[in-house]
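As structure tokens, the structure follows; a few thoughts come after it.
The complex appears here without one of its protein chains, the remainder shown in place.
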Amino acid sequence: MVSLVKLRAMLRWQRRALLVTLLAAGSIATASADAHVGSSGSRVAMPVHTEASGDKCVKDTPYMRRHHMDVLKHQRNDTMRKGIRTTEFSLQGCIDCHADKQTNSVLGKDGFCQSCHSYAAVKLDCFECHSSKPKAATAFRSIDKQSMKAGAESGLAAKMPQEMQAVSLEPNTTGGASK
Amino acid sequence: MSHNVDKTNDDKPSDGSRRQFIGYGAAMAGLAIAPGVTLFDLAHGRAPEEAASNKVRWGMLIDTGKCASGCNDCVSACGKENGFSGSRETDSQWIRKVEIKDLRNGQSHSLPMMCQHCEHPPCVDVCPTGASFKRADGIVLVDRHICIGCRYCMMACPYKARSFVHEELHDQNPDVPRGKGCVESCTLCVHRVDKGGQPACAEACSEAGHNAILFGDLNDQNSEISKRVTKLATTQVRADLGLNVGIRYQGI
Partner (left out) sequence: MNIDAFRKIEGRAFYALAGLLGLVALIGLGAAHYMETHGHVVTGMNNQIVWGLPHVFAIFMIVAASGVLNIASIGSVFGKPVYKARAPLSGLLAIALLAGGLTVLMLDLGRPDRLIVAMTHFNFKSIFALNVILYTGFFAIVAIYIWTMMDRKMYAYSKYAGFSAFIWRLALTTATGSIFGFLVARQAYNSAILAPMFIIMSFSFGLAVFILVQSFMYAWNGMKLDPAILRRMKNLLATFAGAVLYFTIVYHLTNLYFAKQASFERFILLDGGVFTNLFWVGHILIGTLIPIGLLLHPTIGAKLKTVLLASSLIILGGFAQLYVLLIGGQAFPLDIFPGMQVSSSFFDGAIQHYSPTLPEFLLGLGGLGIALLITTIAVRVLNFLPRDDAHHSSKVAATD
């Protein structure tokens, strides 16, 4: 329909305009880049090393740095598809130790997961669904409290974690309460 | 879970046995106080490293005769356990009370309706990524890691069991991850069942004394639910579809 020569001729002023815009955008970008140099010499905040609870992680740090995503992915399939709930690589296990002591979360500016992921610019998808807080810090009761109420098996009582022993004895009614 | 931040780990041995005694005592007291406890089929909690197996088939038997029209105990318990509430058109409802009335004779019933955990789930057949799946022990779940939110399973479910999360969620129950853009439905409280518990709805119904919901292993001939299903006439909702569901109803 339109020959290439004509096309090139038609686009002459458009090409110049595009070139000028690109140059302008590029110079603005480089200029503004230098405006945010922090004390560390880079624009992005370095990840914060927060002290986790417990004595050590389930695997050493270099291994975790490189493989934590594979470990989590494998574990999620095991738990989701097969119902295997071993605790070594469970996400709740990670959060229980690594949640920040003040905010009780692994997210937030200095959160354990968030600060490294922000630095590496890798989107964190997990916490769209998963809670970033340890179970004990949420409003949800642990399953073990329920088993205690209903479990007549002595075996169940023996498996109780220590802190659950102090639970109250009145029946745990959820019914009758308003929505 | 032993990895919890547990400040009492450095107890002296004598404290341990005293606590054990209190534990036993509390369990006995709990037994005495909660009369409906026998409705809970003792599903010996599976070891954490053991996978779910098809030797077990989880199911529920709902006696609609014991289900009162205004009662919402199961619905509230489900919402509280899984972290949602509300009945706007966009709110998730994993279980709901349905009032049915036969127009010919005025006979009316009330019953809870939730995911029926079919043996041949249409939602599993239609899911393009395989996120909707049936676990070996019969519980139908949504793998929210690979759910793309296409809502085809919601179109396919004959029981309208599935809900779509229409907005961003916060403060989810760590045992029940759920998030915006994914489809979800009753999980038979799989996080409880795997540890030997029963679904929140069944537990709430029995604790309140109604005893309309019985949970258990349909494959275990000695379980209460198996005995009842063999002895009494029970129905599946929309049995004509041939889905062989795990939720049976009595009295409709």
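Letters are used for the chains, namely A and B, taken in the order the chains are written, and counting of residues starts over at 1 for each.
Rule of thumb we're sticking to: a contact is a pair of C-beta atoms (placed from the backbone, for glycine too) under 8 Å apart; a residue touches a chain by one contact, two chains touch by 3 or more.
It should be emphasised that the depicted structure is a prediction, and the values quoted were computed from it without experimental measurement.
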**Request:** Just name the one of B:47, B:68, B:148 or B:232 that touches the chain not displayed here.
**Result:** B:148
**Prompt:** Which listed residue, B:52, B:71, B:183 or B:214, touches the chain dropped from view?
**Reply:** B:183
**Item:** Option from B:18, B:55, B:160 or B:227 whose C-beta touches the chain left out
**Value:** B:160
**Message:** To test your reading of the contact rule: which positions on chain B touch the chain that is missing from view?
**Reply:** 75, 87-93, 96-104, 113, 122, 124-131, 146-152, 154-160, 162-168, 180-183, 237-238, 241, 252
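Assume only the chains that are shown with their structure count from here on.
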**Contacting residues of chain B [partner chain A, same complex]** = 1-6, 8-9, 11, 16, 19-20, 22-24, 26-27, 29-31, 33-34, 37, 40, 42, 44-46, 48-52, 71-73, 75-77, 79-81, 83, 85, 133, 135-137, 141, 143-145, 168-169, 171-175, 177-182, 190-192, 194-198, 200, 203-208, 210
**Item:** Residue ranges of chain A touching chain B (in the complex, touch as defined)
**Value:** 53-54, 76, 78, 80-87, 92-93, 95-97, 128-131, 133-136, 138-140, 143-144, 146-165, 167, 169-177, 179
